[in-house]
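Have a look at the structure that comes next, please.
For this view, one protein chain was removed and the others were kept in their places.
Residue numbering begins at 1 within each chain, and the chains themselves are lettered A, B and C in the order written.
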Amino acid sequence: MITSLREAVADHVHDGDTLALEGFTHLIPHAAGHEIIRQQRRNLHLVRMTPDMVYDQLIGAGCVTKLTFSWGGNPGVGSLQRFRDAVENQWPHPLEIEEHSHAGMATRYAAGAAGLPFGMLRGYVGTDLPKHTSTIKTVECPFTGEVLAAVPAINPDVGIIHAQRADRAGNVQIWGLLGVQKEAVLASKRSIVTVEEVVDELPAVPGAIVLPSWVLTAVCLVPGGAHPSFAMGFSVRDNAFYKAWDAISKDRDAFTTWIDKHVIGTADFAEYRESVGF
Amino acid sequence: MITSLREAVADHVHDGDTLALEGFTHLIPHAAGHEIIRQQRRNLHLVRMTPDMVYDQLIGAGCVTKLTFSWGGNPGVGSLQRFRDAVENQWPHPLEIEEHSHAGMATRYAAGAAGLPFGMLRGYVGTDLPKHTSTIKTVECPFTGEVLAAVPAINPDVGIIHAQRADRAGNVQIWGLLGVQKEAVLASKRSIVTVEEVVDELPAVPGAIVLPSWVLTAVCLVPGGAHPSFAMGFSVRDNAFYKAWDAISKDRDAFTTWIDKHVIGTADFAEYRESVGF
Amino acid sequence: MTEYTTDELMIVNAARHLGALAAADKSRCFVGIGLPSTAANLARRLYPIEPVLIYESGCIGSKPARLPLSIGDGELAETSDAVVSVPEIFAYWLQAGRIDIGFLSGAQLDKYANINSTVIGSYESPKTRLPGAGGAPEIAASAGAVMVIMRQSARAFVERCDFRTSIGFGDGKGDRERFGLRGGGPKWVITDLAVMEPDSATCELVVVALHPGVTREQVVAATGWALRFADEVATTAEPTENELGTLRSLQAA
Partner (left out) sequence: MTEYTTDELMIVNAARHLGALAAADKSRCFVGIGLPSTAANLARRLYPIEPVLIYESGCIGSKPARLPLSIGDGELAETSDAVVSVPEIFAYWLQAGRIDIGFLSGAQLDKYANINSTVIGSYESPKTRLPGAGGAPEIAASAGAVMVIMRQSARAFVERCDFRTSIGFGDGKGDRERFGLRGGGPKWVITDLAVMEPDSATCELVVVALHPGVTREQVVAATGWALRFADEVATTAEPTENELGTLRSLQAA
């Protein structure tokens, strides 16, 4: 249950898998993304509402052939340069995209968590998204005849999140902004959770939810594993790092040098922390 | 915003309304139900997953012409005698029933809270319920072709719940077993919440949710207003009272005498508490 | 040898199954109040690998020190790993297939383990109006397996239920598959006289074990259909001192 991140990725993340590394600004599982780059996984289908720096890194490192998403940017900074380069110039190789709205993606995760084949919403109407995204259809209400947008459930092979805390049995506690992390884990066939700390007992925390160990595959102790995202109660968002990423990621060579040095060139997240110095 | 229960019922509960007094064993709004009996509302359509003693009282008192529900019993005791007498013998008058399963009712409330015309679930298959309940239909997944059960949203005229606490602005805090109370309130056109106490500030409580004042119509201070149900942190379930109800409710005269004396014969819930002595 | 009631007999036999299931990593139980809750809590105390108790009131991983008197007992919430809303417990937990064992009971059970907890007589003008479905239809549909615990009598164990509140095997083998049900359906019917299981060829319930001192004639007399017996009919072990002692201290707590 509680294992190293290296083992968890080696055992549960395979080439060609569909992965959801979720996190809504808060609790983004950067360390897990780096370990996937280190272990050179390929042909991944990445799913996430808000792909940001860590997905930019996975895309630039050549791990990804498809991205399903609803907003791909560097919040408060601008573009995701590696994502743009892949879509605009097919570098390092072509990237297939499946594009939705936030509401649509949230509905898809919730349907996946609920064991339903699809979900529905009042969405997409009058936009150009349905013309380009085949996973947006319609369904008619059998009572009112209203037509609603229908989207298929998302059931990733592996759901990966970062959380504040686990107990020794592997029960995981999360608080603050919860995003779609619970749904991403419950919708996934396997799941990996990195945590800030492992404790004997989970103290009650206002606003906290608990994911019981029996719905999780692996729990890994990785302090700071969300950096430059944050874990409420443990760290704050490193906004300077997000700003700095823009320059690093704009240039292919600068990006490759950075990834080689700090991610591929480090043994684990602890070494990464030293090498980037936070 | 914060008003007396008498005013809240007088202003917001009308003859012929569809009402959901929700509570899942915990936090059942008995006081509000009594005030509706006191004010002699008629032709009500009552909705609830688990109609129990307070719905038995409303039915026996002649306030109700239709009941939409999924389980109508006295938990741990047995039958709801007034409910049975209404269905089996049309006393005090005929009762129309619309019968679902718990999962179906929960889905209906969630659809109502989400502004959707219907909800879907893997349910009812192979049962006789769809033969007798016209609000159970099917919908086909536009992606897989799977057929799922479809149920219409519930949007009551008034949602009524009991909660632990409100602040002076009318923000309501609920913890412990949450049931479908949030969905019942958000699905309703108007809502009334009775609370154990009104405080200056809502202290953070693990497992608590807050309903902001602006989604509520009226908040009423009614300590003990769930009795014989309970409010975690304030009271425990009065199981003896539930057991005693069986004998009181079995006999029409005994029931009528009890209602006349303790409910219609009392001015408010405080007097009711004295008259039944808890 | 200690005397015991038929309730105790049913509870102990149910707990034994739950202990064996938990040992086989089938430990997630969706329990109602009454005998199932008592049996699951007894199993938690008797066996090294504890069943995980999940209540439809939204409690996940409850570890009550005393038996809850209602499904909404405060003790359940206070001792749970997680408490979720009722819509969530049905959608994300039961419907999604996270439950290994569901429990059902009712006023009538037929030979294909369909259960009636809605009405005796006709639906429009019932002889007896029962509480209704509750969580039963979706427990029957989505739980990995279902355990029925029910007192046996010719009035209750009928050829065909007056109303099908929850499905067992419908009209026989293949119906669950035809209906596209994901759960496995009833696997054990534990009564005060015997233990029945669905015949692998027909899905009809057959007696696989008799409780100590119970004769085949007694069971046949207490069954409303032409009851069959498995080729090998076992006798269930007497409740042990430990089982009864643990159960009684649990109920006294």
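Note that contacts are C-beta pairs under 8 Å (C-beta built on N, C-alpha and C of every residue); 3 or more make two chains touch, one makes a residue touch a chain.
Owing to the predicted nature of the structure, the values given are computational and were not obtained by experimental measurement.
Shown chains touched by the hidden one, complex as a whole: A, B.
Taking the complete complex into account, A:129 is the one of A:10, A:129 or A:244 that touches the chain left out. Checked against the full complex, the candidates A:12, A:38, A:162 or A:182 give a single residue touching the omitted chain, namely A:182. Check B:78, B:94, B:115 or B:206 against the missing chain and you find that the one touching it is B:115. When the omitted chain is restored, the residue from A:92, A:142 or A:207 that touches it is A:207. Checked against the full complex, the candidates A:34, A:165, A:237 or A:262 give a single residue touching the omitted chain, namely A:237. With the whole complex as reference, residues 113-116, 171, 182-183, 186, 209-212, 214-215 of chain B touch the missing chain.
The set of chain A residues touching the chain not shown comprises 24-26, 49-50, 69-73, 75-76, 79-80, 83-84, 87-88, 99-103, 106-107, 109-110, 121-129, 132, 146-147, 176-180, 182-183, 207, 229-230, 232, 236-237, 239.
Basically, only the chains that are shown with their structure count from here on.
Centre-to-centre, using mean CA coordinates, chain A is 41 Å away from chain C. Annotation for chain A: residues touching 2 or more other chains are 115-116. Residues of chain C in contact with two or more other chains: 91, 95, 142, 182.
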